[in-house]
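Every protein chain of the complex appears in place save one, which is left out.
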Amino acid sequence: MTGERTFQKFKRLISKKAFLLWLDSLKKDYKLIGPRYYRGNQAVFKEVDSSKELFMEYESAMLSPGKLFLYKPQEELFRFTFNETSNPPSPPFSKRGMGGFSSKKITVDEIKPDMAKQVIVGVHPCDVNAILYLDRTFLGAFKDPHYEARRKNTLIISLNCTHVGGNCFCSSVGAGPFLHSVGGYDVLLTDFESEYLVEIKSREAEELFGLEGRGAGRDEMRFKAEKEKAMQGKFRKTLNVSGLDNIFAENMEHPVWQQTAEEKCLSCSNCVMVCPTCFCYDLRDEMSMNLKTVTRYRCFDACLDIRFAEVHGGNFRQSRAARLRQFVAHKLDQTNQYGVFGTVGCGRCITWCPTGIDLTEIAEELRTKN
Amino acid sequence: MNKLRLGFFKYSCCMGCSYFFAYVHKQVPEVLASFDFVFIKLLSRKGTPEGPFDIALVEGAITEAWQVDELKMIREQSKKLFAIGSCAVIGGIPAIKATMPELEVEKRVYKNLSSIHSIKPHAVDTYVKVDGYIRGCPPAERDLYEALTAVLTGRKPDFPEYSVCIECKLKGNTCILIAENMPCMGPVTNAGCGALCPSMNRACYSCFGPMKQTNAPALAKKFKAMGISRDDVIRKFTEFGADTIEFRKAVETYED
Partner (left out) sequence: MSHELSTMNPLKPLRAKVDDVKIEAEGVKTYTLSTEFPFLAEPGQFNMIGYPGVGEAPISLSAIVNDGSFKHTIKSVGRVTDFLKDFKKGDELFFRGPYGRSWPVKKAEKKDVLIIAGGVGLAPLRPVIQIVLKRREAFGEVSLIYGARNEKNMLFMDEFKIWEKDISLYITVDEVSDVSKSPHPPFTKGGRGGINIGLVTDLIDGMKIKPERAIAFVCGPEIMMRFICRGLIMHGMSQSSLYVSLERRMKCGIAQCGHCQHSGLFVCQDGPVFSYKEVCGLPDGVL
């Protein structure tokens, strides 16, 4: 289901009611995950008991489904057990008078990946593109078994957007409002009032999909294109991406960095945590109080954290301005990393910044005062 | 194998950390198995405050001169010394008075000042070198175990130094500061609590104190823009962190 197939098997119009019933029928074998109403036009991606709980008309959700259900915020990786039985507990640590450090006395258990099947419905195009971005990190030269397992066992049903949020700028980076990626999803939905235009992408989805519906022809596709065009006109926020790499390279010491860091940035890392493409993690060890087990787990880390680039005797990003610049540059510059922008234009970092730092404004400032 | 000698010392505070340490946290038996409680004032058998100690835990802010002398002596007798609880780490509640002249505070409380010898409240690390900070009010369980296991195994402890927001997002909470317009102190507060209050739909009130090098004035400005009164904003930044450089900066923005 990683989108290696490029065939566009069929396109049908299915009534929303019938489609949601089909979703419920998947519950036998799959965990059903989708947007649930939070407040206003905000949703939260959660496991639902029934498709009735879904809020498909949502505009945005703070945490992207990719960073909740594919790349988990926190994940246990290994468990080390110290096989020493004495009371009081005496681990194989020499400082307490034991006979040296022996890893033979330690068993290492690799936590097996979770193979449960899940379907995530209602994933907006920006978030599908974000998942493709995470694929580059976790399915690259070294594959992460946990991510890979979930990626292979997850059916992604994308939904083209029906609302444009105030901070959305996906159209500027080609990540929305309608999905055009080659892969990364299994089914693509477009809202046709009382029906969904259902485009099946993967073989697995094709096998699962039992609904007949009405075949979609040229007229329907034209209608879809018109819808997309209408959506394109609704964007209030844009980002001029031409020549951004040069603009960043020339403005590393631009006053906007210092000024934003001074007046606005709290270095609270909210931007990083809500970003659907931010992939950084920390590995941490936690030892039980009886000193018998150590769990090594990973959890999201953020480049806005003061210790992120700290080494002995120095910190490569000691100043808040440098850390802010690293975040913004990773989204809008640094395309040498994966050949694509680090941003998908979802606008989450703007929406959820407590002090309203806007990376598109920073980019504009760099451009105009160049 | 011998247990490690542990001393728990109390200065100006509510003794909640002692209580937490002796009775409340989840792994009291495991801690007892590894440590000999040489001195804890809270227990009915206090023990004797005589060193040497393998580990000393110090709670409470330093607000009287004799405390300084005793603290320095404990430091000399202890291999490792940790500040535990917000009062010891940042000044905490006893440091609310840090913004006022000492005499003025004394007059407000006591009629007869002849026997009062208080000094400006400060955190423990103002006077002695500290091997680590077990932050919080009450202290974070995870950080307590980290400190104790570090001493037991002879490694350097590792405490979180990032914001509550990170923990809050790891839990999957939707941000209450933005979504519900609550004056949450999470963005400038050091993590460790597991975002307890925001998870219960309550604004963080910074009982863990400021995150290192945080930008408190920028959050104060945000609170002001949210319509929170000057006094309320000042109160937010002085409830626990009145004696910290980070939060003092936020208060200073109102002082001209």
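A few notes on this one:
Lettered A and B in written order, each chain numbered from 1.
In the analysis below, contacts are C-beta pairs under 8 Å (C-beta built on N, C-alpha and C of every residue); 3 or more make two chains touch, one makes a residue touch a chain.
It should be emphasised that the depicted structure is a prediction, and the values quoted were computed from it without experimental measurement.
If you put the hidden chain back, the residue from A:159, A:289, A:304 or A:329 that touches it is A:329. When the omitted chain is restored, the residue from A:17, A:39, A:152 or A:369 that touches it is A:152. Listed residues A:47, A:263 or A:285: the one in touch with the omitted chain is A:285. Checked against the hidden chain, the listed residues A:140, A:166, A:217 or A:243 yield one contact partner: A:140.
Where chain B meets the omitted chain, the residues involved are 149, 153-156, 158. For chain A, the list of residues touching the undisplayed chain reads 77-78, 80, 82, 94-95, 100-104, 106, 108, 110, 113, 115, 137-138, 140-146, 148-149, 152-153, 204, 252, 279-285, 287, 294, 296, 298, 301, 303, 308-313, 316-317, 322, 325-326, 329-330, 333-337.
Basically, only the chains that are shown with their structure count from here on.
Distance between chain centres (mean CA atoms), chain A to chain B: 35 Å.
Of all the residues in chain A, the ones that touch chain B in their complex are 38-39, 42, 44, 62-63, 68, 73-74, 86-91, 93-97, 261-270, 273-274, 284, 286-291, 299-300, 302, 305-307, 320, 351-352, 354-355.
The part of chain B that touches chain A in the complex is made up of residues 1, 3, 27, 30-31, 33-34, 142, 145-146, 148-149, 152-154, 158, 161-163, 165-166, 169-172, 174-175, 177-179, 186-188, 211-215, 218-219, 221-222.
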